[in-house]
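In this view, the complex is presented without one of its protein chains, the others remaining in place.
Think of it as A and B in the order they're written, each chain with its own count starting at 1.
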Amino acid sequence: MSGNTDSRVGTTYSLPLTLWISLFFVVPMAIVFLYSFLTRDVGGGVRWEFNLDAYAAIFKQTSSGQFIYLDILWYTLWMAVAATVLTILVALPCAYYIARTKNNTLLLFLVIIPFWVNFMIRIYAWVAILGQSGILNEGLMALGLIKEPVQFLFNDYAVLLVLVYTNLPFAILPLFTTIEKFDFGLLEAARDLGATHMGSLRKVMLPNIQGGIITAVLFTFIPIFGTFAVPDVMGDSNTYMLGQLITSKLKMTGDYPGASSLSVLILILTAGGLILYTAFQRKQEKDKMVTIAEDAL
Amino acid sequence: MTKPRLSKAVFWTTIAFLFLPLVVLMVFSFNEGRTMVWKGFSFRWYESLFLHQPRLWAAVSNTLIVAFTSSILATVIGTLGAIAIHWYRFKAKAYVQAMSFLPLILPEIIIGVSLLIFFRMIGMPLSLWTIVIAHTSFTMPFVLLMVTARLGEFDNSIIEAARDLGARESQTLFRVILPIAVPGIFAGFLTAFTLSLEDFVVTFFVTGSGSDTLPIFIYNQIKRKLPPEINAFSVVLIGVTVFLLFFARRSIKYFVQRK
Partner (left out) sequence: MKGSEVRVENADKKFGDFHALKSVSLTIKKGEFFSLLGPSGCGKTTLLRIIAGFEEPTAGMVYLDDVDVIPLPADKRHTNTVFQNYALFPHLSVFENIAFPLRLKKVPFEQIKEKVTRYLQLVHLVGQENKKPNQLSGGQKQRVAIARALINEPSVLLLDEPLSALDAKLRHQLLMDLDLIHDEIGITFIYVTHDQSEALSVSDRIAVMNEGRVLQIGTPFEIYEAPADTFVAKFIGETNILDGIITAHNGRFYTIETDQLGPIMVTSDRKFEVGKKVRHAIRPEKIDITKEKPEGLPDDFNILHGKVSESIYSGFQSQFYVATDQKLPFKVYQQHESYLERGPAIRWQDEVFLNWDADDGYIVELI
């Protein structure tokens, strides 16, 4: 469909966008790609010598046989999986409950309101709760349950807690939109045919809301690869996540090729996730086409 | 119909979890003492917030300048782009569509890293301007997405109708396209504005000395010892946000009904 044959108008309207995106996204990304093959120079610069050193560094081992970067990557992946699973497990029933409630605008607002408070302030609030002189410790001591303050901060659990906290709405909202479109009559049909309540949810609803789950997973999983503030504030200073590693390379050691190669790595991981996502959508489209074709016959 | 009892329990527990930090901040903003031990009710941190925290207010002012400038830029450029993508043909269409979709899903850190390296390479000093550029870049795709979603409710025939009835290109834009895109433009602007206010990661990379925004300021403070005024400030911020949203909702309703 194209009534608008005049491409000059389209070019005019899209020109600012094309220029901006090229100059401030495509070109910088290309530079990152280029830098990842250059050599690090002393004083935070690069030398124009092409090699794969920055990538080789990812697989570098210490004398004791430890992979430093690969361990960080593995740790990040592990944290991302854990945080995503936890987030989805909590978000699913929440989204289900909102979708099944009639006047759900208020419930949706309740989910979103905490996120009008600045991200950093929310992290800070958790420090205030979990810190050594935080209210949790003060409360426990006042109750006489502990004598000395316990360090709840600076460990993986604190990081996971805050990651789940910050990601929840981004998982609840896409799940809600798909569940809302789901025909709940199907659940009754399944019950009528002899399925248990949980069985009908698992066998009938789950396959029908796959799209929403995948979106929610992508929304939580991918950003964790670049997360920096949460592990930096809440985590153990001896464990690094990928985002922290990149930041330190860029801001502290001035290792531009190193930061670039790790960025390219994240880019590839994201692209992988996306390809899986579109492949899934294609398959769904194809299944739909097959169903339509069968109906037609 | 079975009552979703389990999901109800999970939902309200989650809401409690989400609100817990806010309640804590709110309560302790009225604490007489400077720690998380309750020493009595007081407004002293509110007083001190407005009298003794010039750097915090400078950060607030930076944040607002950046948010307004970048979201207006993103809205104007993004809206025009969305119109072009949805309704017109042009050469670089596939390229623009793909490239403006990417920042939506890439981890923010990538945008920060690439822009920092870019600014360093071309020798552009880090300042409020670099933050504005960065924020415009990563919020623009959201504007594009929201305006396109709105335009998606209309097909080509609405433009054809305008042309058929004698409208020139500029008349079509100002009398038909922009008015029907208003809800999307508004949503896009608000999203861009909020994302800019919120942003830590991208800003962290491209901020220069003296151009700290609020999230950067708070981050730097957490790393040392956070002043108790932050509690009071959070409450003020929540208050302002709720007020603005209430006000925005009222004015949106008014706007919609009047039309």
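Keep in mind that, in the parts below, a residue touches a chain if its C-beta (ideal position, glycine included) is under 8 Å from a C-beta of that chain, and two chains touch if they have at least 3 such contacts.
Everything numeric here is computed off the predicted structure, so don't read it as measured data.
Novice: Could you tell me which of B:9, B:23, B:122 or B:161 touches the chain that is not displayed?
Specialist: B:161
Novice: Which candidate, B:10, B:24, B:106 or B:176, sits in contact with the chain we can't see?
Specialist: B:176
Novice: Hey, which chain B residues sit against the chain that's not shown?
Specialist: Touch with the absent chain occurs at residues 154-155, 157-158, 160-168, 171, 175-176, 179-180, 182, 259.
Rule of thumb we're sticking to: only the chains that are shown with their structure count from here on.
Novice: Just the number, please: Cα centre separation of chain A and chain B in whole Å.
Specialist: About 18 Å, centre to centre.
Novice: Under the stated contact criterion, what part of chain A meets chain B in this complex?
Specialist: 1-7, 9-14, 16-18, 20-22, 24-29, 31-32, 35, 90, 93-94, 96-98, 100, 107, 110-111, 113-114, 116-129, 131, 133-135, 138, 165, 168, 184, 188, 197, 218, 222-229, 233, 243, 246-247, 250-251, 256, 259-260, 263, 266-267, 270, 273-274
Novice: Of all residues in chain B, which touch chain A in the complex?
Specialist: 1-2, 4, 6-8, 10-11, 14-15, 17-22, 24-25, 28, 35-37, 76-78, 80-81, 83-85, 87-93, 95-96, 99-100, 102-103, 105-111, 113-118, 120-121, 133-134, 136-137, 140, 144, 155-157, 159-160, 163, 169, 194, 197-198, 200-201, 204-205, 214-215, 218-219, 222-223, 226, 230-231, 233-234, 237-238, 241-242, 245
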